[in-house]
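Please see the structure below; I have some questions.
A single protein chain has been removed from this complex, and every other one stays in its place.
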Amino acid sequence: MSKFLENTPLLYLDGVSVAFDGFKAINNLSLVVEHGEMRAIIGPNGAGKTTMMDIITGKTRPDHGTVLFEGQDLTLHDEAQIANMGIGRKFQKPTVFENHSIYDNLLLALKGSRNVFQALFSTQSTEQKQRIDEILAVIRLENRRDTLAADLSHGQKQWLEIGMLLAQDPKLLLVDEPVAGMTDAETVETAKLLREISKTRSVVVVEHDMSFIRDLDVKVTCLAEGAVLSEGSLNHVSSDPKVIESYLGR
Amino acid sequence: MITRLLQIAATTLWLLVALSYQTTIAAPANASTSELRQHINALATGKIKDKPRRIEALAQLGSNKAIAALNALIEGRLYSDKASTQVFMKHGDHFVDPLSLTAVNTTSKLKKVKANNKVRRIARAAIARLTLKSPNSEQRLQAVEVMFKAADHKLLPLIDEALEFEKEQEVKQKLLEIRAAITLQNKHASKEAQLEAIGQLRQMGSQQALGKLQAFINNSGASAAALKAADLAIKAIEKSQAIWGVFQNIWYGLSLGSVLLLAAIGLAITFGVMGIINMAHGEMVMLGAYTTFVVQEVIRTSFPGLFEYSLLIALPLAFLVAGAVGFAMERSIIRFLYGRPLETLLATWGVSLVLQQAIRSIFGPTNKEVGNPEWMSGAFELGGLMLTYNRLWILAFSLIVFAGILLVLNRSHFGLQMRAVTQNRRMAASMGIKTPWVDAFTFALGSGIAGIAGVALSQIANVSPNLGQSYIIDSFMVVVFGGVGNLWGTLVGAMSLGVANKFLEPYAGAVLAKILTLVVIILFIQKKPRGLFAQKGRAVEA
Partner (left out) sequence: MISQALFTRFSLGARVLIISLCVVAILVPAANLLLPPEHFAHVPSHLLPLWGKYLCYAMLALALDLVWGYCGILSLGHGAFFALGGYACGMYLMRQIGPRGVYADPVLPDFMVFLNWQELPWFWQGFDQFWFAMLMVVAVPGLLAFVFGWFAFRSRVTGVYLSIITQALTYALLLAFFRNDMGFGGNNGLTDFKDILGFSLQADTTRASLFAASALLLALVFVVCQFIVSSKLGKLMQAVNHAESRVRFTGYRVEHIKLFAFVVSAMIAGIAGALYVPQVGIINPGEFAPANSIEVVIWTAVGGRGTLLGPIIGALLVNGGKSYFTAAFPEVWLFALGALFVAVTLFLPHGLMGLFKQICTRFNKRSATAAKVTPLMKPEAAE
């Protein structure tokens, strides 16, 4: 079993296309993410980065192509099922439960039963409380556990959202522009945080901030017009003439 | 149903006669006035079973001056003075002389001249025969229609006589048809005559012709060939009627659709383009209808001659009134609620309550009478279709309004600004467009359109403070069904909902048809939440 899993890539996209009203947002895209790998994705606006995440998480159905997660066809499942299979997603705009405390945010996200009736009668166990405390430490919000999420700064919301994803304990984390709107210090911290997370699970990061990508120091995929333009180390990709042409500029 | 039609026909006939009395009076009147008066007075004498004879005698004189008296007899307005044996017609609250039509003062006790259904039928046929000699072809045609229903074989010589003189092709055709109907009733007619008559009735193809043919099959011992021909004719008529029935349903459906379109088109702008849920939209329609009422009142009291133009005058006024109210609403309430659709819904509902109550306080809770100008009333036949002018006008009007809105949106400078603001508000603002004003005027435009819809609806609906309420849900359904933000969708949505409703009605009844349409739309919205003509795209973050 584990042998088989190690041979199968964690995420496997092949020949994926999707069009909106004739506009091809994703055009014959192929991408493979291995177990424990961290991948950075760059590309100009409209390259299809967010649409790709929509496809992986079940928000958008592809017109053609294969999308496999641990060998399972993701196109047959909806968002909630895919989330429960072990894919967590952070949105471009931080999306947390603003009217709940930080603690409650993490509690709701914590891995466990997603059944409605169990949620009605559920009580918290000591392990759950411990786990939440751990995550609070990781996202550096220990002493603000009872603050309403609405009262957090932009960067703190981003971290809270990452913390909620950790609470879900996913195998694959999709992170959409995590450092947008962050201060430089916060950006550095976030890079650290993501590297820490990637020790135990696979992470896909979409980002524009090249210094952040450099901090991450991982394999980079550059998308353009819905397809892979170039793939490899950051140095390899950023010296690729096609990438310079369409994205980085001369 | 038939009796109602007869009533309508008789009343129209009477109206026409009365209207053209001055011209008909010049028609050949062989009988002397005294002879006429004598026969008219005789109508009041004798038992009821004698009356048909007396009517015939009066009709024999061939004077169309007798028509008024006969009509009064039918309508129970004929009174006789026991003492002087004079007969008078009641007209409103006074009495008039049946021949000179001048008012008379009688102090003696008057007794109503009695009539039963048979008497009335014969009187009607007599009127028809007298009108057949009218110089006005319209009147002759209507007389023929009435005679067709009576189809008495005693009329045959009269018809033959009329056929000789008749020049008008249409009237001639009708006369031939009557002749056919009478021939079929005559058991002693020759087989050839019967076959010819059947052929003519088949060509006529109306419900009445169907009735005559069926009667022929049911009660005569006619030859097998004639029976077979009649049977074939019935089948042919039924088939063509079924086809016309489909067209009639489509017509009714389009007519309903045009009403829905009118009610929804303003909403397509405020809801579809701006995304504002305006629950007071129906009240804008109501304001338009009440504007029409006020315009007609002013015309009635001050400028009676302008009545025919009342709707044309009301249109711009209704647009301004509803538009101004809409403008005020947007400036004072809605602009504070952009981005909060549910709150907008509640606030505008509050406005709708206030507007309803305001109208109720000013005009009272009862229905107001809004008159139809001449050009909006009446109906005409097109093949087997019965089309009323007011519905036809409203259909045309709704399409004109639709085209006008399309033009404004796609061709005018204001439309360009409006589209710019809906697509990218901040960009539009930075290009120097005054977005708050564009919002206000767009909302005013949508409201104004609702106002002119009210002018049209005042012609077919009850004008009461609740007028708007009955359209609001339907309008929303149309816009949502057609696809929000798509005017063509609104057009298609309105028309298809109208037609679907009318096709369901014969099977399910009016109320159930409406319920079914609602249920279908509810299911449809769940299948395609963005409507028929939805814009696709990367879904917005919910």
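When the chains are written out, they are named A and B in that same order, and each has its own residue count from 1.
Criterion: a contact is a pair of C-beta atoms (placed from the backbone, for glycine too) under 8 Å apart; a residue touches a chain by one contact, two chains touch by 3 or more.
Please read these numbers as outputs of a predicted model, since none were measured by experiment.
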{"item": "Identified contact with the non-displayed chain, of A:N99, A:S153 or A:T183", "value": "A:N99"}
{"item": "Option from B:P341, B:G378, B:P436 or B:P506 whose C-beta touches the chain left out", "value": "B:P341"}
{"item": "Residue among A:L107, A:I162, A:V175 or A:L216 that touches the chain left out of view", "value": "A:L107"}
{"item": "Sole residue of B:S108, B:Q357 or B:S377 that reaches the chain not shown, by the stated touch rule", "value": "B:Q357"}
{"item": "Contact footprint on subunit A, counting only the chain that is left out", "value": "57, 59, 79-80, 83-84, 88-89, 91, 95-100, 104, 107-109, 114, 116, 119-122, 148, 150, 164, 168"}
{"item": "Residues of subunit B in contact with the chain not shown", "value": "277, 279, 333, 336-337, 340-347, 349-354, 356-358, 360-361, 469, 473, 476-477, 480, 511-512, 514-515, 518-519, 521-523, 525-527, 529, 541-542"}
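One rule holds in what follows: only the chains that are shown with their structure count from here on.
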{"item": "Cα-centroid distance, subunit A relative to subunit B, in whole angstrom", "value": "65"}
